[in-house]
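The full complex has more chains than appear here; those shown keep their coordinates.
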Amino acid sequence: MKEIVNCIAYAEGQRVAEVPLPQVHEMLRTEGQFVWIGLHEPSEDLLARVQVEFGLHDLAVEDAHNAHQRPKVEMYDNTLFMVMRTAQMNAEHHIEFGETHFFVGANFIVTVRHGNSVAYNNVRARCENMPHLLSKGQGFALYALMDFIVDQYFPVVLEMEKELEEIEDKIFKERPSRQTTEQIYMLKRELLEVRRAVSPLVDICNRLMRFDIKCISQDTHPYFRDVYDHVVRINEMADNTRELLNTALEANFSLLSISQNDVSKRFAGWAAIIALPTMVAGFYGMNFKFIPYYESSEGFYWVIRGTAVACCLMFYFFKRSGWL
Amino acid sequence: MKEIVNCIAYAEGQRVAEVPLPQVHEMLRTEGQFVWIGLHEPSEDLLARVQVEFGLHDLAVEDAHNAHQRPKVEMYDNTLFMVMRTAQMNAEHHIEFGETHFFVGANFIVTVRHGNSVAYNNVRARCENMPHLLSKGQGFALYALMDFIVDQYFPVVLEMEKELEEIEDKIFKERPSRQTTEQIYMLKRELLEVRRAVSPLVDICNRLMRFDIKCISQDTHPYFRDVYDHVVRINEMADNTRELLNTALEANFSLLSISQNDVSKRFAGWAAIIALPTMVAGFYGMNFKFIPYYESSEGFYWVIRGTAVACCLMFYFFKRSGWL
């Protein structure tokens, strides 16, 4: 994949021209136009050139080069710098996180994509199909990208809710196992990571709506409110799942205790059933000269029959009182 | 059920006329009148027509078409858009959630009902019976609908409190079972869902009272405070039940441990009672030439009697010290 995925100028919501990077600063002079550049894991060298073209702040560029930032939004002079984390489920049902950085200025937007994440070609195409909205400027492009990234969290969180339901089934319908406990732990781990990626966005959306700057036009604010709303919902779903997961862990624990109880009872019951004939046989094994029914040809059988009947009675009694 | 349940214009708290949808914008021109429309799972097409009639915002209409929003209130230009979740207990004591969306403008109120929920005909009828209050405008209609929806949560929460009491009885009076643990978990799950539906309403009511806009007249504010109050009470009841539920889970767990302790003790006691005669019989089964009382015709019986007495003493002793 190329480092510079796309570099296009827009005017009144319409694509004007594909611009080579060194000519961008010329485009920026024209009023009513903005440039939208998409980078993918750019080299330090390319970032330095972009920095010169748009006049970006040192600290922001240093951050942009460096993945593993936490989601945040900062104003450096008149340029907004934003970090978002992206997420998607891979084939093995594990979450893959990526990172996208945004520079938004008076008439440009630069996206820097790191790690695993879907390319933003579709977002660009969708924006180009809505010229009346894209004419609101780079603020709308920013919204479109944020909305796209945030919406990718929904399948992730829904997948997690489904996994919680699987865990519930295992806990309440199957027998407890090491795997269930490990699965609970691993799901919690992923939930914490999702929350770490999503929860700062609540604050970020709030600040985007309050920022009183040229680079985000006033009439895009309802759109950021919409993103805010989605973020809050994802957060709530994750928190809910986490709280249920904690309860599931405890419920699992209770059920473990109950089944341990059951094992103990069953064991005690069978021990009693076997101990009785052993004791009776022990008595008949005593070496006395006079042993009752010693001479009886049926004595042996009667003892066995008698103890068998006693065992059956005990079995019936234990069964009825729930010990077996 | 029709998509458009009702579409009526009101002036000074009195029903003026049933209005067909395409003529609504004419009604809206008359000062001192407002139109109250009730929709039920409208098609995308109908929503588009409604949007044109009242000049609604794209994002709001998109949300309205889409169920599964979280409760919220937003201002789009001069129109208020609100989402509430409705709840009712079905015959199997499970909660069925629905959703209602509201558009409130300078002289109209539109309700969009989704999923399981009671129709609002009764609310409308009740409002029409109080013309002096309905004359406060669409703000009062909004209050009446909110109050109706919120009050439907009371039986739901009371039912949950009753279920908690059932669980308490099971925990403290019956023996622990898998079912109780599952019931605790499921109740907690429902509680979390109710809280997710109700808790955003606290903030919504607060914002409705602060909003300084034409569509909600100042003198309806005490009414929203009333709704606020009910919402807080439902929240408190749910939180209380949840906290007790957590304690119940732990208490259940303690009792499980106690009953396991009891099983262990009882088992140990009976094992000791049976082991003693088995040991004595073992001694008398040893092959020595000289065994005491070997020749006694009563020896066999005396051993049995002796061990029986010893067992009874052990039984009495264990019973007294709580081991059996």
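Labels A and B are assigned to the chains in the order they are written; within every chain, residues are numbered from 1.
One rule holds for everything that comes next: contacts are C-beta pairs under 8 Å (C-beta built on N, C-alpha and C of every residue); 3 or more make two chains touch, one makes a residue touch a chain.
Predicted model, so just to flag it, every value in this text is computed and none were measured.
The complex is a homo-oligomer: every protein chain shares one sequence, and counting across the whole structure file gives 5 copies, of which 2 are shown.
Here is the rule we use: only the chains that are shown with their structure count from here on.
Our note on geometry: subunit A versus subunit B, Cα centroid distance of 26 Å, whole angstroms.
Every residue of subunit A that touches subunit B in the complex is listed here, in rising order: 168, 172, 222-223, 225-226, 229, 232-233, 236, 240, 243-244, 247-248, 250-251, 253-255, 257-258, 260-261, 264-265, 267-268, 271-272, 275-276, 278-279, 282-283, 285-292, 322. Of all residues in subunit B, only 57, 59, 69-70, 72, 74, 76, 175-178, 181-182, 184-185, 188-189, 192, 196, 246, 249-250, 252-253, 256-257, 259-260, 263-264, 266-267, 270-271, 274-275, 277-278, 281-282, 284-288, 291, 293-300, 303-304 touch subunit A in the complex they form.
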